[in-house]
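Apart from one protein chain that is not included, each protein chain of the complex appears where it belongs.
Moving on, here comes chain A:
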Amino acid sequence: MAFIWENFVFAILGFLILYVLLQKYAFKPLLEVMEKRRLLVKQQMDDAATSRTQAQAYVEEQKEALSTARKEAYDIIEQAKQTSVRQADEIIDKAKQETVRLKDEAARDIENEKNKAVDELRQEVGSLSVAIASKLLKKQVDEKDQAQLVDEYLNEVGGKQ
């Protein structure tokens, strides 16, 4: 096996030419595409991370809004309950006052009516007494007559009533 110097030179030249050709026409575009894909994947992963963060923030926001709304609703219900209790108390109070007032009025009316009746009776009794006295004076009456008279009188009073 001889060492042929020309082969040595041809091998070096051949390898260098092949290297240059492959570098220019094959590996450079291939590596560019691989780099582009790497960037694409990186960008997509970044996008995914961003949208994930956004989604999380959004969910947090929604949760907060929901709890606020819940609290507000609770407050409103509480307020409504308090208002209704107060109104009911007011209504009951008013009704009581009204009752008391009506009762008082009724009592006062009764008193008035009674007084009026007593007054009328008094006047009646007065006038009757005068009439009886005048009748007694008009005729001399005996005991029998007197009894009759009283009966009459009483009947009269009873009839008037």
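Keep this in mind: a residue touches a chain if its C-beta (ideal position, glycine included) is under 8 Å from a C-beta of that chain, and two chains touch if they have at least 3 such contacts; residues count from 1.
Rule of thumb we're sticking to: contacts and distances are computed from a predicted model.
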Per UniProt, the name of the complex member that is left out, chosen from "Transport permease protein", "PadR family transcriptional regulator PadR", "ATP synthase subunit a" or "histidine kinase": "ATP synthase subunit a"
Identified contact with the non-displayed chain, of A:Leu16, A:Ile92, A:Ile110 or A:Ala133: A:Leu16
Footprint left on chain A by the chain that the document does not show: 1-12, 14-19, 21-23, 25-31, 33-34, 36-37, 40
